[in-house]
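All remarks here apply to the structure that follows.
Yeah, one chain of the complex is gone here, protein chain that is, but the others are all in their spots.
The chains carry the letters A and B, assigned in the order they are written, with residues numbered from 1 in each.
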Amino acid sequence: MRSTSTAEADAPAVGAGAPAARRRGGHTWPGLAFVGPYLPFLVAFGVLPMLYALWLAFTDDAGGWAGFRNFTRTIGDYRFLPAFGHVLLYTGVWLGSLVVLVVGLTLLLHGRANRVSSAFRFLFYIPGALAGASSVLVWLFMLDPTVSPGSFLVRNVFGSHLFVESIAPGKLPFIFAMIAFWTGAGGWIVIMYGALNTIPQELEDAARIDGAGPVTIALRIKLPLIRKWIAYMVILSFATGTQLFVEPQLVNQASLGLVPDTWSANQLAFQLAFRYADFNAAAAVSVDLLAIGLIAAALIVTRTGLFRTDD
Amino acid sequence: MRLAARGLRFLILAAFAAFFVVPVAWLILAPTKSDEALVTGDPLAFGGFDRLVLAWQHLDAFSDHLYRLWIGNSLLYAVSATAIVLVTGIPAGYGLAFGRFPGRRLVLSLTLVVMIMPAAALVLPIFLELNSVHLIGNALSVILPFAFYPFGVYLAYIYYATAVPRELLDAARIDGCGEWSTFRHVALPLAKPVVALVLFFSFVADWNNFFLPYTVLADSKQYPIQVGLSDLLSSTPSFNPAVGGGGQQVNIFRPELALATLLAVVPVAVVFLLSQRALVRGLVGGGVKE
Partner (left out) sequence: MIQRRLWLVVVAAMAMAGCSTATNSPSSGANSPGKVGGDLTIWVDAARLPVAQAYAKAHPGVHADIVTFDGDGNGATTLQTKIQLWNRTGKGWPDVIFSEQVNDPVWMAQKPFDFAAPVKDLIPQDVLARWPASSTAQCTINGTQYCVQDNLAQVVLWVNKKLMDQFHYAVPKTWQEWASLGEKVAREHPGYIVGNIGDSFSHWIYLWGNQCPLSQVNGTSVQIAATDSHCTRVAGLLDPLIKNGTVPPLSVFTPDFAQKYGGADDKVLLMPGPSWYAQAVFDQALHMPAKQITAAPPLQWENETPVTTGQVGGGPWIMSRHSTNLTTAADFVTWATTEFNPSGAESRPGYPAYAPLATKWLEQQAANPYYAADPTPALKAAADQIWPGWNLVSYPDQPVWSTSVVTELVAGKPLSSLLEPFGKALKQAAQAAGYAVN
């Protein structure tokens, strides 16, 4: 635990030599035995569903080969492009807020006055306990100018004098992004803060001696060193962002249908599967989401060299 | 100059703190007020304990104590699944970090890939899988998918790979410990922080998961609390008035809904507080700055 930073430094030094000979020896079975119980779950709920989704996406409901027909059919559905547009806009806004605000807040927190800093970190973290349906319900109240403690902001900054105006179509991606930021930022701030703590104190001190102010230290020294963690945050958040479901689903219920039940791509997949019983089309939409996630992850990984130092 | 900068820094942090905390404060205070007081009075005023008790009575009476059943379900699913995650995931992380077997890198890559995939995209195939073994309608249809938590495995793997030096394990083996004893007596006790972390993340993820239970559970008596909350929202006249009238006997208004939301958060908050230390010290490297 406290030996973390030293362990990393030690490991390469111990590295080659004697343990290598032992490694080549009889460690095959034991390793597998430890991983064994996990494997059925990995296969049953990780690998198989992926393959099943792919299979469904390329076949029709009789089991025969359908080529790309499911994909062209769903893209032509009048709800497809709006749903993906909504989700991509939402994800973009949310990721932007994560990168700018989370990193910014963490840099602000990472200075002196440690007790104040940890108090703020705790306060930021509190909403993280309310994820999913709970956070949406809270924000349904927050966005209603008659009930909200922030009604001044809702009326004057948002321009909504009624609840229906708060959930106007143009505002929705930003509202969902705000809810996601509210619940998720705290956790990422804790992680980023920990990441900043791995930066050796000497670097900072040297920069300060050279005359750098706190802003310069933050932007020129700290920021580049946590690039890996920022990339990690972006990848994971991208994946969860595109699968937006519960927020628009609840707003659909609370708005009495004003927000459609196919607002997000995942909702569309759900409706296709469970309302029209068209699992092949639903799988096509899921594969689209999967592909977007993988492409984005690949881009980010290669651009930031995320896995370069890993195994 | 520096004072102004520090003042600005404090102001910005305080503004964000208000943004994060005020809605939660509202949520805690809301069940103590009546519906009219919520609308007409000060949003952050305290009402009365009697109103809180009344709100709980209304909530509990909904559909014959359905709320308690929802909380119980969530506990069952989250606790069972997290137990399985710990039992399978911690050893798996250990095995991936120190073992040398064919397919090790494959398992690791697969874990990573599945981790960054949108989990919701897998829910529909999982539903079909579970249906083909006739598990739909069973609590296992939720617990088993929940028990697959690649993020937990990856956390354990990173922890073992970076924080536990190989020499410790080798020393144990030299002393005559077999593989299992090495794990049990050396590696496992060292893993307390990551066990706490995985427990926390897995429990919270399972508690907050909406899409999977929403898809595989048809009977509202089996719902976990998150899906139950959406059911509550849609079944009550204040938010979904019936075309055709009536329904005010159901007695679920905004204070009751706020109370339902608040109580749904309590178990997570408890687990969070218990795991706070491990979280802050974190895996990420070192925790509190000297």
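Note that in this section a contact is a pair of C-beta atoms (placed from the backbone, for glycine too) under 8 Å apart; a residue touches a chain by one contact, two chains touch by 3 or more.
None of these values were measured; they are calculated from a predicted model.
*Asks:* For the chain that's not shown, point to the residue among A:Leu81, A:Val164 or A:Leu219 touching it.
*Replies:* Once the missing chain is taken into account, the touching residue is A:Val164.
*Asks:* Of the residues listed, B:Leu3, B:Leu106, B:Ile174 or B:Ala218, which one is in contact with the missing chain?
*Replies:* Missing-chain contact among the listed residues: B:Ala218.
*Asks:* So one chain is hidden, and I want to know which residue out of A:Leu51, A:Val100, A:Leu256 or A:Leu299 touches that hidden chain in the complete assembly.
*Replies:* Residue touching the absent chain, from the options given: A:Leu256.
*Asks:* May I ask you to list the residues on subunit B that touch the chain which is not drawn?
*Replies:* Touching the missing chain: residues 39, 62-63, 68-69, 71-73, 75-76, 79-80, 82-83, 131, 134, 136-139, 192, 195-196, 199, 218-222, 231, 234-238, 240-250, 274.
*Asks:* Spell out the interface residues on subunit A facing the chain that's missing from view.
*Replies:* 77-79, 144, 146, 162-165, 168-169, 253, 255-261, 270-271, 274-277
Simple rule for what comes next: only the chains that are shown with their structure count from here on.
*Asks:* Once you find the CA centre of subunit A and the CA centre of subunit B, what distance in Å lies between them?
*Replies:* One centre to the other, that is 15 Å.
*Asks:* Where on subunit B is subunit A touching in the complex?
*Replies:* 5, 9, 12-13, 16-17, 19-27, 30, 38-39, 43-44, 84, 87-89, 91-92, 94-96, 98-102, 104-105, 107-108, 110-111, 113-122, 124-129, 144-145, 147-148, 150, 153, 161-167, 170, 179, 183, 193, 204, 208-211, 215, 226-227, 229-230, 233-234, 239-240, 254, 257-258, 261, 264-265, 268-269, 272, 279-290
*Asks:* Quick one: in the complex, what on subunit A touches subunit B?
*Replies:* Against subunit B, subunit A makes touches at 1-5, 7-8, 10-11, 14, 19, 22-24, 27-35, 37-39, 41-42, 44-50, 52-53, 56, 101, 105, 108-109, 111, 114, 118, 120-121, 123-124, 126-134, 137-139, 141-142, 146-151, 182, 185-186, 190-191, 194-195, 197-198, 201, 214, 229, 235-236, 239-240, 242-243, 245-246, 249-250, 253-254, 256, 266, 269-270, 273-274, 279, 282-283, 286-287, 289-290, 293-294, 297, 311.
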